[in-house]
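For this depiction, one protein chain was excluded, whereas all remaining protein chains were kept in their positions.
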Amino acid sequence: MARKPKLAVFKFASCDGCQLSLLDAEDELLAVAGAVDIAYFLEARTQQIEGPYDVGLVEGSVTTAHDAARIQEIRKQCRFLVTIGACATAGGIQALRNWADVNDFIDRVYAHPEYIKTLATSTPIADHVTVDFELRGCPINKNQLVDLVASLLHGRKPRVPSYAVCVECKQRQVVCVAVAQGIACLGPVTQAGCGIICPAYNRDCYGCFGPKENANPNSLAGHYLATGKPRGELVRLMRNFNANAKEFRLTSNTVERL
Amino acid sequence: EELPIGYIDRQDGGLYRLEKSDGAGYFDYVVGPHSLKSFLFPPRETLLESIRQNGGWQMTAPPTEVTPLAIIGVRSCDLHALAVQDKVFLGGPYVDPGYKARREKLFVVAVNCRRASATCFCHSMKTGPAVQGNFDLALTELGEHFLVEVGSEKGGDVAGGLDWAAASAEQVAQGRGVSEMLEAELQSRETKPRSNEGGPRERFMDTTNIHDLLLGNLEHPRWAEVAERCLACANCTSVCPTCFCVSVEDVSDLSGDNVRRERAWDSCFTMEHSYTNTGVIRKTTAARYRQWLTHKLATWIDQYGTSGCVGCGRCITWCPVGIDITEEVAAIRATQTDGA
Amino acid sequence: MPANRTFVVKALSRVEGEGALYVKLDGDRVEHVELNIYEPPRFFESFLRGRSVHEVPDITARICGICPVAYQMSSCHALEQALGIIVTPEIRKLRRLLYCAEWIESHSLHMYLLHAPDFLGYESGISMATDHRAVVEKGLRMKKIGNELLEILGGRAIHPINVTVGGFYRAPNREALKKLLPDLEWGLASAIETLELVSAFEFPDLEMDYDCVSVKHSHEYPMNEGRIVSTSGLDIMVEQYEQYFEERHMPQSTALHSVLLPEGKSYLVGPLARINLCFDQLAPTAKRAAEKCGIEWPSRNNFQSIVARAVEVIDAYEEAVAIVKDYNAEPTQCRIPYTPKAGKGCHATEAPRGLIYHRYRIGDDGLIAEAKIVPPTSQNQGQIESDLRAYVPRVARFDDAVATQKCEHLIRNYDPCISCSTHFLKLTIERG
Partner (left out) sequence: MRDTIDKPLIHNPWLAQSAQVVGIRREISGVATYDLVFDDADVAASYRFAPGQFNMLYMPGFGESAISISSDPSRHDLLSHTIRVAGNVTQAIARQNVGDRIGLRGPFGSCWPVEKCRGRDVVIACGGIGLAPLRPAIYYILNHRSDFGRVILLYGARTPSGLLYTSEFESWREKNIDLEVTVDIGDENWTGHIGVVPLLFYEHRLQADRTTVLSCGPEIMMRFVVFEALARKIRPENVFVSMERNMSCAMGFCGHCQIGPYFVCKDGPVFDYRQAEPFFNLEDF
């Protein structure tokens, strides 16, 4: 039998939720551990096998100079690098600092600001190194994660659609909350993958999976504005966990300046 | 699902509200978010199951057992849509077994509309408002009573088994009057001045020579213009009762030994739809919108001998930004670049 | 052993996050212990300012992927207080069920995959599974049921989407919950077996004079509400929290240590603290099981926190079964409507890892003007250092690897949720 692929999980600025998704795949966890060599995964095990690794899963965004250097090292160690979650793919919620003065943030929280070493921005991994594949979401969908592992094992493409949340809403016959209730929903510009939980739970999609391909948030925001939604609400809606993703960023800036 | 009895719907581009109305009867809401489509052509369906077995694959199609289904309150536009989907799934060289099985067990109770919403334009598509066949029973609401018309043997058997009074000629005429009045009202939309003080625009579509109009204007600037607004979100195609595009994908377990081949509703608005190994064919939203509109209203006629649009107006209502098929056609007609 | 020895452990594992531990020894005397936090600050309190009220639980969830419900619950309660919202008993019950789900999930994960391996001599739950597959599988299933419950109530297990100020966006589906009942009953039975398993572990003998702090409710085991009490006799309303507790920024770290005023003492929060303070409020089965499990309560040994967790999982399953059995109709009103307006509110709930405190001020524009969040780990951090100060001399005789492993074990007693802005990574012991 071929050598088991070596898998490593790395953490940057994040909530740990995405790597937890692997442990949350209760039905598959032991099978995964049997099929791949989980060589480095601090959240789950003490054993740390040195690189190089066949696959590296990277959670979190780059917010310190030390981390900016560390991701370079990790890239060298990993043959196939996958970013998992909104932090790693778009900068995460902590990228909200990109619109503010970090020093102001620090002064408010810490008594000894001189000890806080942080960059002015929170940036996605792909701003620093080449990324081979992205799993979106805040948090990622554990089924997509398991499928990703399976696809790496079997040498196939992961099944990750790039279309809008709406596609699955309609497949599941969920009645559109935007059209039927006038709720400002990000579904039409957000990539599917979450299992359309929000509209199914009678609320707006708030964009966990980031912009879909060919996303057109300008048009959507324009329509919501025209139907009476306050500007601030729309700006905030785009400024969540994927605030720094290009399409959302540009639209939120445009709407803010209106 | 519960019927919203006593409610009417208010529909416009990107807007749907059910509102209680005093005068409303049992069926005075018109077309809702769902059509017959999802019952006969479910959004997700398993086509094939494969299990790895001693070096080969055991491939089986899941049985298509179906429980008989009766659907009450189907409108004329949706009956025409049913006929269109019948052509797609049953009328070609290949027959879709799942659709066929479900179609055979379907019992349709149609309803003649008494009112139309602003988004309805069945009269333009010659698909309503009066039901014209393809049903088992058809109801017309007449104040306290329902007028029942039998449309098939199955319908006759059901009606025969019930203790219903025979309708008088007067009642039959009254029933016909309901549809005629509505039809006249719809027709009058075409001559009414366009802006009716603030209320939703009442739709109609000029279909004169529409096939050549659209295919003769494949490079019209309107495609790029609508793409500025269109989200490529696929809501329109999903709610459309005739759209039938699907993606077919394998779902397998971690070992890869148990595989289900599934089809799911897809749309010409997704990137995956026109993906090929050498590139995505319809990369831009403009190209996708053009594909949708030209297929729906023009090449559908080449393929199936009828328009793909039955004038139900769902794509207008359920488009999150209210893009309006009738308006897009009108815009192209008004500024055609080609002599078509 | 050389007189001067420094050992560096690259990473503290099986805790959520990264950071460093620094220990300086002079012979057997501990000169200095310091837990260094490497988690880069994420500034949640700052960017909550200017957000709408309804966005707060969605945002605070992202502080921690391990215990998002705790953050959501505390936010919701605090904001409801600020807005004068009173939720219905039905909503209150469902929230308790949601919290039970998170406790089940989080505790099962910690006990079976992170902490038990320490007692049984494995480097991870994954390795443990090679010898004790059935045990690990049972733990995973217990955890999975917690997650399923979270999914039904919250939409998804991590960062639930159905939690909002005023209640829930949609009432959880009755049928789905009822269908889970057999699993919940299995979970209850398994939790009792778990308690038998873990209370038979061998616990390093480290008795500490903990000042335990927790929320306490008159007749419920604490989760969503109550007063704040301590072993040393504190008994205050949540509104008084900031008069008695203070967060201090420790140099060299991004962490804020919380201390008990006026002395500036460290204190203990979490399962052991809760069970010590609220034993009487345990559900009947949980209490009976705790009484006869062979551990003497109150316990002053935090290695026995694993036992406390097992008892709490029984309690959580027991309550979940009762609530689900009782859930015979979806409430007609699952969300109390409100209009955002100026106000102040604070609230404390019990996260799996201990007390969590939130305070908000809403401005005249109806947006958040100020937010303060005190997570459990920053409260425990001082106590972890105190524990280590006492424990390190006893393990100093071991070589680096073993000593580190033992220190890590101790830290894991706290199940530190480091992402709550506080992270460990490497252990340095300087022996002088």
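Letters A, B and C mark the chains in the order given here, with residues in each chain numbered from 1 onward.
Here is the rule we use: a contact is a pair of C-beta atoms (placed from the backbone, for glycine too) under 8 Å apart; a residue touches a chain by one contact, two chains touch by 3 or more.
This one's a predicted model, so the numbers in the text were calculated from it and none came from an experiment.
*Asks:* Write out, one label after another, the shown chains that touch the chain missing from the document.
*Replies:* A, B
*Asks:* For the full complex, which residue in B:Asp96, B:Glu141, B:Glu202 or B:Asp324 touches the chain that was left out?
*Replies:* Only one listed residue reaches the unshown chain, and that is B:Asp96.
*Asks:* Write down which of B:Ser21, B:Ser38, B:Gln132 or B:Thr299 is the residue touching the left-out chain.
*Replies:* Final answer for the missing-chain contact: B:Thr299.
*Asks:* Please pick, from B:Arg17, B:His34, B:Arg52 or B:Arg201, the residue that touches the omitted chain in the full complex.
*Replies:* That would be B:Arg52, which touches the missing chain.
*Asks:* Using the document's contact rule, name the residues of chain B that touch the chain not shown here.
*Replies:* 47-48, 50, 52, 55-57, 59-61, 83, 86-97, 100, 103-104, 134, 215, 218, 244-250, 252, 256, 259, 261, 263, 266, 268, 273-277, 281-284, 286-287, 290-291, 294-295, 299, 302-303
*Asks:* Applying the definition given at the start, please give the residues of chain A touching the unseen chain.
*Replies:* Residues of chain A in touch with the missing chain: 154-157.
In this section, only the chains that are shown with their structure count from here on.
*Asks:* If you take the mean of the Cα atoms for each chain, which one ends up farthest from chain B?
*Replies:* Centre of mass proxy via C-alpha means gives C as farthest from chain B.
*Asks:* Compute the distance, rounded to whole Å, between the mean C-alpha positions of chain B and chain C.
*Replies:* Their C-alpha centroids are separated by 52 Å.
*Asks:* How many angstrom lie between the centres of chain A and chain B, each centre taken as the mean Cα position?
*Replies:* 36
*Asks:* Whole-Å distance, chain A centre to chain C centre, using C-alpha means?
*Replies:* Distance between chain centres, rounded to whole Å: 25 Å.
*Asks:* Where does chain C touch two or more other chains at once, residue-wise?
*Replies:* Answer for chain C, listing residues that touch two or more other chains: there are none.
*Asks:* So in the complex, the part of chain A that touches chain B is made up of which residues?
*Replies:* 28, 31-32, 35, 146, 149-150, 153-154, 159, 161-164, 166-167, 170-173, 175-176, 178-180, 182, 185, 187-189, 212-216, 219-220, 222-223, 227
*Asks:* Under the definition above, what is the set of chain B residues touching chain A in their complex?
*Replies:* 14-17, 33-34, 38, 43-44, 228-235, 238-239, 249, 251-256, 264-267, 269-272, 283-285, 317-318, 320-322
*Asks:* Going by the contact rule set out above, which residues of chain A touch chain C in the complex?
*Replies:* 11-21, 23-24, 26-27, 29-30, 33, 38, 42-48, 63-64, 67, 92-94, 96-97, 100, 102, 104-106, 108-112, 115-116, 118, 138-139, 194-195, 197-198, 200-203, 206, 208, 233, 236, 240-241
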